[in-house]
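Handing you a structure now.
Note that one protein chain of the assembly has been removed; the remaining protein chains are unaltered in position.
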Amino acid sequence: MAGFDKRVYSYEDAMAGIESGMTVIAGGFGLCGIPENLIDEIKRRGVRDLTVVSNNCGVDGFGLGVLLEDRQIKKILASYVGENALFERQMLDGEIEVVLTPQGTLAEKMRAGGAGIPAFYTATGYGTPVGEGKEVREFNGRPHILEEAITGDFAIVKGWKADRYGNVVYRHTAQNFNPVAATAGRITVVEVEEIVEPGELDPSQIHTPGIYVDRIIQGCFEKRIEKRTVRD
Amino acid sequence: MAGFDKRVYSYEDAMAGIESGMTVIAGGFGLCGIPENLIDEIKRRGVRDLTVVSNNCGVDGFGLGVLLEDRQIKKILASYVGENALFERQMLDGEIEVVLTPQGTLAEKMRAGGAGIPAFYTATGYGTPVGEGKEVREFNGRPHILEEAITGDFAIVKGWKADRYGNVVYRHTAQNFNPVAATAGRITVVEVEEIVEPGELDPSQIHTPGIYVDRIIQGCFEKRIEKRTVRD
Amino acid sequence: MALTREQMAQRVARELQDGFYVNLGIGIPTLVANYVPEGMDVMLQSENGLLGMGRFPTEEEVDPDMINAGKQTVTARSGAAIFSSAESFAMIRGGHVDLTVLGAFEVDQQGNIASWMVPGKLIKGMGGAMDLVAGADNIIVTMTHASKHGESKLLSECTLPLTGAGCIKRVLTDLAYLEIEDGAFILKERAPGVSVEEIAEKTAGRLIVPDEVPEMTFE
Partner (left out) sequence: MALTREQMAQRVARELQDGFYVNLGIGIPTLVANYVPEGMDVMLQSENGLLGMGRFPTEEEVDPDMINAGKQTVTARSGAAIFSSAESFAMIRGGHVDLTVLGAFEVDQQGNIASWMVPGKLIKGMGGAMDLVAGADNIIVTMTHASKHGESKLLSECTLPLTGAGCIKRVLTDLAYLEIEDGAFILKERAPGVSVEEIAEKTAGRLIVPDEVPEMTFE
């Protein structure tokens, strides 16, 4: 069964093949469900001129924010950035190109990329700067804009549990962009908290079927909280 | 919590509001995971001129096949029909209009209908009779055709377990078209084998979130097998 | 007197109906959850993938894997569902959310809304706002009627880049509740003690004032 054993045992192996200039799709929302260690490995490797596709860009010193320190990101597609002083400076200085993309459109572009749908129409963004230069067409009496799919050279994903076949489940809202990101990578790498034996995951309850996954690695996670909010 | 208690206690209530001329989207693949009793209720009501959207059309005397007996279906969108003598006769006699639709395109049209995507491009069907009359556009050097979303006045769905909020899980491959059908009905009715208490279903493991569901009914199912195949 | 933030939330809460799925934006919209009428149940959708958002957690319950769209730690209520961002926005874009409440910088008489970008200022992004306004039939915008400098936010035409075009039908400000119809704001209710004249003066867009403009009441 070597053919379906997707486990790797070092982060170096997990990100083998990543090169400067590549497009990396990352799961996560804010700091929740982000592939912390895969990001750190990208930093360690020092690859540059990356195009990053991710809902957010981490914070100073954590998450995708660490890739800003050595200016590894050339361009980012995101819906919300700038929780992050370094990011703001690089954006204002024109060192990083930012393509702001509505959150739902971003998710759908990843889903479309994975699903072999090259483009779709959506009402989201019509009449706004997002719609500028895009084809407009009316459906059901309402204008829509054409949005194209996204795929990446790599997708980096944070799961909860996986089996060696690459079947993955996510925990709570750490799911977010991870399942769609996982479908859209030419090489999809998933880091998880626990690798379980095949058969332990209920086949009907798998969020990401193994067919989308190329490499699985078990890691340890800090899981930093961005806005700790409690009730009395 | 009356507002989210979607249970109904008779099939008459479950299909209340269905009228002749409406579009009905049905889950199921072959005879697997079909909303048997909801179909029977449509038969009982005698509504006519229905447009049915379903991967298949049942068999003689079971599943959607029963709606053929009194000529209740005017038009059907399906990927594979005619396991069914009555269907063949009505098709050949021109009594029923059949729009053959590739299986994946059919699923994606339902998903798009539920997801507010009015249309999408796909390579499926390009250069075939399915592509005739449809817009062709090249993406990534390959021609694609434009396909439009489907929504229905009703979606009829067969689940395994649900809570009263309408959160549904499916069992094994009885899932098939059901989750996408569930998203695409103006009124979505789900019949299940068991209604459980809220909280019994793991929130991260719900196939159809309750927001898509209007009515839930617990029923008994024959679950007829179309091709019983066993090994020795 | 102008409504307080709490009163604004209270007024919006009157638009809730039992069984509504509701998406509440950051700020005043979030407060609406505190004023759900007794005996009524609504389900909160958070666009990062949570239907059935519960209260904030206790210290013991805090879980970094359970946050809302504002990135705050939250809990899930019984009967909640959690799903991917693609599924979450399928719900939103597909019009399955019954009511969306969000803030704005400007709204105009065509129902356009500007809420995400002030040119020259740092742009952080639209997040899910463009999807929400494009997907919902039923949106209530909450904002102050005028800026701190007294400039109206209810305009004949938005001056800032739009979040969505022609999608807003209802606006609650600190001075009034208005509906947008046929290219005009229709003054439906006024804040207690606020005169129609004051509202008219602070509304730059076309304003239609019916014969009766009831005053809001709060307990």
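So that you can tell them apart, the chains are marked A, B and C in the order they are listed, and the count of residues begins at 1 in each.
Please note the rule applied: a residue touches a chain if its C-beta (ideal position, glycine included) is under 8 Å from a C-beta of that chain, and two chains touch if they have at least 3 such contacts.
Just so you know, these numbers come straight off a predicted model, no measurement behind them.
Participant: Could you tell me which of the visible chains the hidden chain touches?
Facilitator: When the entire complex is considered, the left-out chain reaches A, B.
Participant: Based on the whole complex, identify which of B:Thr23, B:Thr51, B:Gln90 or B:Thr122 touches the chain you can't see.
Facilitator: That would be B:Thr122, which touches the missing chain.
Participant: Please identify which residue in B:Val8, B:Ile156, B:Val180 or B:Ile211 touches the non-displayed chain.
Facilitator: Of the listed residues, the one touching the omitted chain is B:Val180.
Participant: Where does chain B touch the missing chain, residue by residue?
Facilitator: On the chain B side, contact with the omitted chain comes from 29-33, 55, 78-83, 88, 91-92, 100, 102-108, 110-111, 122-130, 143, 160, 171-180, 207, 223-231.
Participant: In the full complex, which bits of chain A touch the chain not displayed? Write them out.
Facilitator: Chain A touches the missing chain through residues 1-4, 111, 113-117, 163-165, 167, 183, 198-199, 203-204, 206, 209-212.
Keep in mind that, in the parts below, only the chains that are shown with their structure count from here on.
Participant: Find the geometric centre of each of chain A and chain C from their Cα atoms only, then give the gap between the two centres in Å, rounded to an integer.
Facilitator: Roughly 29 Å separates the two chain centres.
Participant: Provide the C-alpha centroid distance between chain B and chain C, rounded to the nearest whole angstrom.
Facilitator: Chain B and chain C have C-alpha centres separated by 35 Å.
Participant: Any chance you could list the residues of chain A touching two or more other chains?
Facilitator: Only 108, 122-123, 171-172, 175 qualify.
Participant: Where does chain C touch two or more other chains at once, residue-wise?
Facilitator: Those would be 76, 82-83, 89, 92-93, 135.
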